[in-house]
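Got a structure for you, written out below as structure tokens; questions coming shortly.
Here the complex is missing a single protein chain, while all its other protein chains stay put.
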Amino acid sequence: MRNARVLMTAALTSACIGLSGLSTAVANDNYSDGVVRIGVLTDMSGIYTDLSGRAAVEAVRMAVEDFGGEVNGVPIEVVHADHRNRPDVGASRAREWYDNDGVDMINDLSNSGVANAVAAVAKERRRHAIVNSSSTIGITNDYCSPYATHYTYDAYSLAQGTGKSIVDDGGDSWFFLTVDFAFGHGLERQVSEVVREAGGRVVGAARHPLDTTDFSSYALQAQASGAEIIGIASTGADAINAINALAEFGVTPNQRPAALLLWFDDVHALGLETAQGLLLTNAFYWDANDETREFSKRFYERTGRMPNMAHAGNYSSTMHYLKSVEAAGTDDPDAVSEKMRELEINDFFAQGGYIRPNGRMVHDQYMWQVKSPDASEYDYDYMELVTTIPGEEAFQPLEKSTCYLLED
Amino acid sequence: MRLLTWTVLAVGLIALLAVPFFPQVVYPIFVMKTFCFILFACAFNLLLGHTGILSFGHAAFFGSGAYITGYCVKYLGWPTDLGLLAGMLAAAALGVIFGALAIRRSGIYLAMITLAMAQLVYFFYLQAPFTGAEDGLQQIPRGTFLGLLDLRSDITLYYVVFGIVAAGLWVVWRTVNSPFGAVLRAIREHEPRAVSLGYPVARYKVLVFALSAGLSGLAGSMKAIIFQLAALNDAHWHMSGDVILMTLLGGMNTVFGPAAGAVLVSAMTHYLDPFGAWVTVIIGLVFMSCVLLFREGIVGKLGKILKLNTNFQTDAAPAPGRLEKSKSEG
Partner (left out) sequence: MDFFGIPIQAVLGQLMLGIVNGSFYAVLSLGLAIIFGVLKIVNFAHGAFFMLGAFVAFMSGRYLGIDYWAALFIAPLVVACIGIVFEYLFLRRLYGLDPIYGLLLTFSLVLVLEGGFRVAFGSSGQPYPTPELLRGVFNLGFMVLPYYRAFVIVAALSVCLATWFLIERTRLGASLRAATERPDLTQAFGINVPLLVTLTYGAGVGLAAFAGVLAAPIFHVNPSMGSNLVIIIFAVVVIGGLGSIIGAIVTGLALGIVEGFTRVFYSEFSSTIVFLVMVAVLLLRPAGLFGRTEA
């Protein structure tokens, strides 16, 4: 036992010496450890892997390459990891990256539990996190900090986009098919609010467990409700199965389905035959204009798939972060945070986009309608624009945000 | 041989104590998480390995520990130590309920009852407003331990977790090597005989259920404090499956074999990231080869190779294959 104690003291002393040596080396120059490191924390192997996954890593790599691979002469590095859809795994990896591996910014963050957890770590460790592929509005409310940015979309913008546009268009009675998860409930609540404010009414809702395969029972309930609009507050396989069932039971031609969070990949998976006529709000569509096409073609060549809004957001937000680092002349998180909120975002993804004090990136959102198979002229020609929702309307007004940064 | 064992143990201990000072070598929070799984797996094995009861519902205890601790510390403002205690006791109480119902059956039926009850518990946490469903119960303050140690420091937290896990493992070890443990083994080997000898078998089973559940809950509670969050997947049936895997991979006929299994599983999920989407396939193949190549688990196999017969092994000589015989009584 005595031996152990001696050994331990020795180990401690040497460790302390090592550490102090390390910290003097780090403090030098304006860039921590001489590299700007970006971590992509995403679902590489689970149910959300198509929404971000490998392709998200590629999007970030593309941004870094397009930026020139270095910022103010300092090299940029990209690392990636799998959060396996477990908040603890994500939080632990984020901490390790920030503490140990010199990661300056974490991007993507699919899965809202993971995103919230990482935003909390980012706040504590005072490093950047940019959320692109999850919808939780917690990021710009309870979990907000100068270091967390919510970039592509959120539950609020989905509700404003799809909900408001449809009510304005005359669809004023709603029935919800909601996944029994915080995300589904949140979406249903937001949209209901929007619908009621716009003069519509909500006639009912059915809440189904996550990973329900059979939606026939809900299709009948939706049919019996007589609502004009069937709001589908779920995503991925659940949303796909719900849309399939609605079509199969002949609900859809008479009652219109509105998918509140449908991804480009889901439309692809559904096929136009079933998906035609669906309304969805997405911040990005590859075939919107020449700039988006240019990016998407390059992305397609690299990854073999068309980018969805999260991939485009990954690229654009990485670019914006790097520009802010360049403008600040340092990767010091506070200085970069200030620059990020100061600089305007103008690229293929957003025009005149800016980041609010609570971390919300404000930019236009778009409502799309899925084309019929006849109207689709070439591969991936899936959607056409219905309306543009100006950024100011699309996102939660600052006075409603509970973010502590807005208090004074 | 004995000297060698002690040296290995001492070096291992020193290495573990030095972990917080070498974050570049192995990240302390990862080690803490692994500690939690070690305690979880060893506690689980009290039932599987030492009493011969397969529970498929241990996630309920682990998750309850995490959620109850999180709730007490975050919403009721309890000090962390009391929160941990509350998590452990709540899990133990749940263990009594599970045990009392489940032990009326045996074998696969028992496993299914525990699975079913764990699913009901999962449903409760999914619905209860304080858990935040898939967003998780987040931002649990770490607080102080015994009013003295500030747990916001990772280093302090590390030693506190280390101490608690060591104490938990000591309880497991003491239980196995006590007269109580001997009765459990008697029940495992031949239950009717244990009954005929006059042991109140049912009471013993419920007791070991409570003990195993309490320690599992403690592991979950600590995880909630370490990561400052409790999430649904802590209570999901996949977690019950994970702990069975850890225990089997490590070796269920040993006291600390499950610990090795926990380290293996935890390390695989942590270090295989570079393989991206292939990681699930690789883990599956590793498990498969483990079942086919060394069924007695890593530690069991090592013990056999080294013919180590010190405190690693519970029984002086567990007849090979004895435990592996079918215990399902239908």
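When the chains are written out, they are named A and B in that same order, and each has its own residue count from 1.
We adopt the following convention: a contact is a pair of C-beta atoms (placed from the backbone, for glycine too) under 8 Å apart; a residue touches a chain by one contact, two chains touch by 3 or more.
Model, not experiment: these values are computed from the prediction.
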item	value
Absent-chain contact - pick from A:32, A:160, A:190 or A:212	A:212
Contact with the hidden chain (one of A:36, A:270, A:312 or A:340)	A:270
Contact with the hidden chain (one of B:104, B:152 or B:190)	B:104
Interface residues of subunit A (partner: the chain not displayed)	45-51, 53, 180, 206-209, 211-214, 216-218, 220-221, 224, 236-237, 240-241, 244-245, 248-250, 263, 265-266, 268-271, 273-274
For subunit B, the residues touching the chain missing from this view	48, 54, 101, 104-105, 108-109, 112-113, 115-117, 119-120, 122-123, 126-127, 237, 241, 244-245, 248, 277-281, 283-285, 287-288, 291-292, 295, 323-330
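In this section, only the chains that are shown with their structure count from here on.
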item	value
Separation of mean Cα positions, subunit B and subunit A [Å, integer]	35
Partner subunit A, residues of subunit B touching it in the complex	10, 13-14, 17-18, 21-24, 27, 29-30, 33, 126, 132-136, 138-139, 223, 227-229, 231-234, 269, 273, 276-280
Interface residues, subunit A side, partner subunit B - complex	3-4, 7-8, 11-12, 15-16, 19, 44-45, 49, 53-54, 80-82, 84-89, 91-92, 95-96, 99-100, 111-113, 116-117, 120, 136, 138, 142-143, 180-183, 185
